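As you look at this complex, bear in mind that one protein chain is not there, while each of the others sits in place.
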Amino acid sequence: MASHTVIDELKRTQILELLEQGKRVDGRALDEPREITIETNAIPKANGSARVHIGDTEVICGVKIQPDRPFPDTGDKGLFICTAELLPLSHPTVETGPPQPHVIELARVVDRGIRESHMIDVSQLVIKKDKSVIGVFADNVVVDYDGNLFDACSYAATAALLTSKTPKWDWVDDKPTLVEGEDSQLPISTIPVSVTMGKIGNHIVVDPNGDEWDIMDARVTITTDSDGNICALQKGGFDGFTQDEIIQCGETSVRVGAKIREKLKAVQQGGQ
Amino acid sequence: MGGRDATMVLLDENGIRCDGRKIDEPRRIMIKAGGLKNADGSAYIEFGDNKILVGVFGPRDVHPKHMSNTDTGILRVRYHMEPFSVTERKNPAPSRREIEISKVIKEALEPAVMLEKFPRTAVDVFIEVLQADGGTRCAALTAASVALADAGIPMRDMVAAIAAGKVADTIVLDVNNEEDQAGQADMPIGYMPSLKKITLLQLDGILTPEEYKKCVSVGVEGCKIVYELQKKALHNKYFGNRDD
Partner (left out) sequence: MDNKRKYVIPGDLVTTGPFRPEQNVILEGNKIISTTIGISEIYDDSVKVIPLTGKYLPKIDDLVIGKVISHTSLSWELDINSCYVGFLPAQDVFGRDFSAHADELTSKLKVGDLVAARIANFDRTRDPLVTISDRDLGKIDSGALVKISPSKVPRLIGKRGTMIQTIEMATNAAITIGQNGWVVVSCESPEGLLKAKKAIQMVNEKAHVANLTDQVKEMLESKGES
C-alpha cells in the first residue's frame, strides 16, 4: 500500500515543521483520529456488511456465515476467519496477483485483533460436534486508500459482525439443514477496537493519514476490548519505540479506543 | 436449467414478470460517475441488486515492460467478484468465469477506446462486483465505459450493455437472476449507440431465427435506455445538471 509512492519534499517538510509545533497537516490533534463513518448493511445479500470511511480511506466488509467442517483438533468450536484485500482500484501502486507481504500482515493483524479479543464466542457455533460447525467469514476489501488500513478494516469487520444475522442449522440426516426464519445475532462477547499510531521523528500520531503513513518511521497497532484490556498488538516500521513511548501508546489506545467503541456500540444497537 | 420453482410464475397473463416488470422494462438502474479518490476515473452502478464499482488508471507506464506496444497503448481489464458478492462465499482467487468475462468486456470496450495516441502505455480497468444478481457483465461493461470517459480516455463512443432473453416463450429485456435460472435463453448485448455497433454478444439457450432477430432488437433498444443513464451520470458530474 503506497509502498512505491514518493511524497514530495515540500509536504514532508510541512508535516515535520507542524509536528514540531504540536500540529498536524490536516489540523488534527496528535491523538485525534479522522472522522469515522460507518454504514451497515451496504451489501444486503451478505449476512452482515459495513462500509467504513476513515477520512478518505474506504473499506467494505462483507460477512458470510455458512456451515463448514471444523478443524480436526477443535471439533467443538465454530470457525472465524477474517481476510483483507487491497483492490487494485484503491491506489495506482496496488498490483493484482498474489498478495504482497504487507497485505498479508494487514489481514493477519485485523484477524488477530478480533480473534484474540474473543469477540465471537465460537463455542456457540457448533451444529454437530466434530462433524459440522458454523463458519463466519469476514472479508474486507479496500476501495480507496489514504493511510491506516489496519483500523479501517478492523472497524469495518467489527461493525459487519456486530450487525450480522446468522441463520440456524440443525443436524438432520447426517447433514446440516437450514431452519428457515430462525436468524439471530452472532454470539458477541466484547467489542474490540484497534488504534494505530505512527511515530514520526519523536512524535506519535493517532490514525496516520496517507501522507503521514508515507513518512513515518514506525507504527504500532493496539487492540483493546470492552473491559479496556489490551488483547493484540503489532509493531511495524523500520524504527523502534522507547519503553516510555510504547507504554504511552498503550494508554492512548485504551482512551481513544473507548470513544470509537461508543460509535460501534451505536452501530450494534441500530442493527438490532 | 436447475432450480426451477414450479410455484414461480415467470410471466403472468397480463405480461407482468416475476419481479413486477413489463417485458420491455429494465430493472432499476442507477449510475454515478466518479467517486473514487485515487483512480483516474471511476463509476458506480446499481443495476437491480447488482452493485459494481469500476476504477480506471492510465494511460500509464506498462509493467511488466514486455507487455507494452511501441505502436499503441493497450487496454487491460480485470473483472473480479468479492467473496461476499454471491450467496455462497466465493474463493478470492480468480475463477475461469471471471477470466473469461474480463476478456469479453475488454473486447467489448476495445472498439471504442482510442489508444493510438499513447504508445507504450496501458489503460487499466478494474471492475469489482460488490453484490451480484444476474447480468453483472452488462452492468460492469456499462459502468466501465462511464469510468473510462471519466478518466478522459479518448473514445469513439460509449458502450452501453443489457441482456435480452427468452422467458416463458417470450422475448424480454434485462433477464434477472430468477429468470436466468428458470428461463430459456439469455443474451447479453453491448452496443455503441452513436456508431451503431454491437461489441459484446453472447447467448445461452435456444432461440428460433425469428426469436434471435427479436432478441437482438430488444437488446439494442435496451442499450439505448442504458446509454441515456450513462449520459445523465456524466452530465451530472461534469456539467452540474445543466443540460444544454
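The letters A and B name the chains in turn, as written, and every chain counts its residues from 1.
Basically, a contact is a pair of C-beta atoms (placed from the backbone, for glycine too) under 8 Å apart; a residue touches a chain by one contact, two chains touch by 3 or more.
Computed from a prediction, not measured in an experiment: that's the story for all the values here.
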From B:Gly48, B:Pro83, B:Pro193 or B:Gly222, residue that would touch the chain that is not displayed: B:Pro193
Touch criterion as defined above, residue of A:Ile7, A:Leu30, A:Ile81 or A:Ile246 at the omitted chain: A:Ile7
In subunit B, positions touching the absent partner: 40-41, 58-61, 70, 73, 112, 114, 117-121, 149-158, 192-195, 231, 234-235, 238-240, 242-244
Interface residues of subunit A (partner: the chain not displayed): 6-12, 14
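By definition in this document, only the chains that are shown with their structure count from here on.
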For the subunit B and subunit A complex, residues of the former touching the latter: 36-40, 42, 49, 51, 53-55, 57, 60, 63, 78, 80, 82-89, 92, 124, 126, 128, 130-131, 133
Complex contact set, residues of subunit A against subunit B: 42-46, 49, 56, 60, 62-64, 66, 83, 85, 87-92, 95-96, 137, 139, 141, 143-146
